[in-house]
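Structure record follows, encoded as C-alpha cells.
All protein chains but one are shown in place.
Chain naming follows the written order as A and B, and within any one chain the residues start at number 1.
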Amino acid sequence: MTPILIAEQVLNGLQSGVMLFLMAAGLTLIFGVMGLINLAHGSLYMVGAFAAAATAAVTGSFLLALVAALAAAAAAGALVERLVIRRLYDRDHLDQVLATFALILIFSEGTRWIFGSFPLYLDIPEALSGPVTLPGGIQYPLYRLFIIGMGLVVAALLFWLIARTRLGIRIRAGENDREMIAALGVDIARLYTLVFALGAALAGLAGALVGAIQSVQVGMGEPVLILAFVVIVIGGIGSIEGALVGAILVGLTDTLGGIFLPQIFGLFMDPAAATQTGAALASMAIYVLMAAVLVWKPTGLFGAKS
Amino acid sequence: MSRERLLGAVVLLALGLVPLAAHLMGEPFTITLATRAAILALAAVGLNIALGLGGLVSLGHATFFGIGGYAMGILASHVQNYEPMFEWPVLFEGSTSMPVIWLVAVLASALVALLIGLLALRTSGVYFIMITLAFGQMFYFFSISWSRYGGEDGMSIYVRNGFPGLNTLDPIQFFGLCYAVLCLVLLGAHLLARSPFGLALGAARQSPDRVQAVGLDPKRLRLVGFVISGAITGLAGALFADLNRFVSPTMFSWQTSGEIMVFIILGGVGRLFGPVVGAAVFVMLEHWLGDMSEYWHIWLGVLLLAVVLFARGGLVGLIAGRERAHD
C-alpha cells in the first residue's frame, strides 16, 4: 500500500463525506427547526436526480440540469410541506415516521410511473470529465474534485446563511423558541416552508451531482437516506457543524474500512476468507461507529444536552 | 364491554372464522392469507408493547423478526442437510420441532433485545429511533454476507417443521396453530398491561419523574418491556419463516421494521387489538391493490397517509372512538 494510494482513498472518503453532508444538512436543519423526522428526504434526492437527467436529455446542458434539480426538489419539498408535513409538526415522532414512510412509497412508485422502470442516463459534462494529476502524482477524476469543491462551497454558504443573514437569525430563533419568533411577527408557516424547501433543494443538488457518476433509478434515495441519518445522529441532531463532521467521519470510515479491513484480515487469514470477512465487517462499520458514539455521547458529538 | 373491546372480539373472531369457511369451500389460499395476517399481527403485538405501552419507537424490530426466522432456518437446515450443529458437549443435530424452534427463537431474540436495549435505552426520542434502525442494519448486512447460512439467497426448508399432534403441512391446521398462539399472546399482552409492571411501564411513558419518585427505575422498566417486546416479535419471525418455509435477509431489512410499525398505526397505537386489525387490513390491501394495479404502492402510500393525518388512533380509533384501553 503506497502513500499515493492512501492519499487517493482519503480523497475518496472526503468526497463521499461531502456528498453525505448535502443530504444530512437538510435533514438536520429540518429537524432542528421544526422537530420533524423526515424519511422522505431520500425521495427528494431521487427527484433531483431524475429532474437533472430529464433536463440534460432535452437540453444537453449540465448546468441547466443542476438548476432543474435544485428547482424541482425545492418545489417538491415546498409542495409536500404545504400538503402533508405541516400537519405533522405537532405530532409525535411515530406519526412523522409513518407519514414520511408513506411519502416514500408515493414518490418511488410515482417516479416509476412517470419515467418507467429502466434507469435514466445522466453524464458528466465534457469540461469536467477525465482525470487530473495532483501534486505528488495522484491521478484523480476532475469531477470528484468538483464535487468536493461544490460541497465545501455549499457548506460555507450554509454556515454564512445561518450565522449572518436575517433568515439565519430566524432559523436559529426557531430552533430555540418557537413562541418567541411568532411573537416577533415572523410568519412561521412561511419560514417552515422555506426551510423545508431549502433542505429539499440541497438533497436534490446532491442527487443530481451524484446521479452523473452513478445510476439514476427508482429507490436510489433510500440507502443514502439511511447513511444521512447515521451522519446526523453521530453529529448531533439539529447541528450543522455536527452534520459536517459526522458526514466526513462516515465517509472516511465507509471508504477506508472497505479497503483496509480486508487487508488487515489478510495478515492472518487466507485471502478469500479475509476479503469476505473484511467486506462483511466493513459493511457494518459505520453502524458500529454510530452505536459507539451514542454510547459515549447519547446526543451525538455536537448535540444539545437533553 | 366497550366498543373497542367489542370490535376487537369481532375482528379476532372473523380472523378465525374466515379461514374455516375457506377450508370448507376449498379455498386454501385464503387460509394462507389469514395465516400471514395472524403472524404479522403477532409481530406487531410484540412491537406494540414497546411502542404503545412503553412509548419506545423502535424502527429496528425487524432485527427480532429476522432472528426468529433465522433460528428456524438454522435449526431446520442442519437436520435437512444431516449436518449436526455441534457435537460437543453433546451431539445436537438441530431441530425440526416447532416448540424447540420457538424456544430458541424467543430466547435468542430476548437476549439480543437485552443487549440492544442496554445500549439504545441510554438515548431517547429520535436517537432511539435511529439507533434501533442502525442495529437492524447491522444484522441485515451481517446476514447478507454470512454465507454459511445462505447469505443474500437465504435458506429454503423443504418441509414445514412439525408440532406434536398436528399435521402442519395442512394449511388449516397450521393456521389454527398460529391463531392459537396469537390469541394466547394477546391474552398475555392484556394481562401484562393490567399488571403492576404494565401500569408502571405505562406511567414511565407518561411521566418518568413520578415513577422515579415512587422508587421505580424507568430505564429498567423500559428495558424489560423492550425485551418482552423483542421476544414476541422473534416468535412471530419463527412462525413467518415456517409459513414461507424460507428465510432471507429481507426479514432484517428496515422496510420490514417500517411495515410492522405500519400495522400498528393502521390499527391504532397502544390498543390491544390495533395490531390485529392493522395486519389484517394490510394483508387484504396488499392482495387486492396488488391485483388492481402495478403501481399499487402509490395507493397504499396515500391510504397510509390519510390514516396518519386524519384518523388518529388508527382504524380502531376511527370506529371505537378516542378512548384508549390502556391509559
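In the analysis below, contacts are C-beta pairs under 8 Å (C-beta built on N, C-alpha and C of every residue); 3 or more make two chains touch, one makes a residue touch a chain.
Everything below uses one rule, namely that contacts and distances are computed from a predicted model.
Undergrad: Leaving aside the chains on screen, match the unshown one to its UniProt name from "ABC transporter substrate-binding protein", "Uptake hydrogenase small subunit", "Phospholipid/glycerol acyltransferase" or "ATP synthase subunit a".
TA: "ABC transporter substrate-binding protein"
Undergrad: Out of B:36, B:78, B:205 or B:222, which residue would touch the omitted chain in the full complex?
TA: Touches the omitted chain: B:36.
Undergrad: Looking at the full complex, which residue from B:144, B:221 or B:308 touches the chain that isn't shown here?
TA: B:144
Undergrad: Which residue among B:240, B:263 or B:282 touches the omitted chain?
TA: If we include the chain that is not displayed, B:240 is the one touching it.
Undergrad: Just checking the interface: what residues of chain B touch the absent partner chain?
TA: On the chain B side, contact with the omitted chain comes from 27-30, 32-33, 36, 141, 144-145, 147, 150-156, 158, 171, 240, 244-246, 248, 250-251, 290, 294-297.
Undergrad: I need the residue numbers on chain A that touch the omitted chain, in ascending order.
TA: 1-2, 4-5, 8-9, 12-13, 15-16, 108-109, 112, 117-121, 123-124, 129-131, 139, 141, 143-144, 210, 212-220, 223, 255-256, 258-259, 262, 271-272, 275-276, 279-280, 282-283
FYI, only the chains that are shown with their structure count from here on.
Undergrad: Just the number, please: Cα centre separation of chain A and chain B in whole Å.
TA: Inter-chain centre distance comes to 32 Å.
Undergrad: Please name which positions on chain B make contact with chain A in the complex.
TA: So the residues of chain B touching chain A come out as 51, 57, 59, 119-120, 122-127, 129-131, 133-135, 137-138, 141-142, 144-147, 254, 258, 261-262, 265, 269, 295-298, 300-302, 304-305, 308-309, 312.
Undergrad: Can you list the chain A residues touching chain B in their complex?
TA: My answer: residues 31, 37, 84, 87-88, 92-95, 97-99, 101-106, 108-110, 112-113, 226, 229-230, 233, 237, 276, 279-280, 283-284, 287-288, 290-291, 294-295, 298-300, 306.
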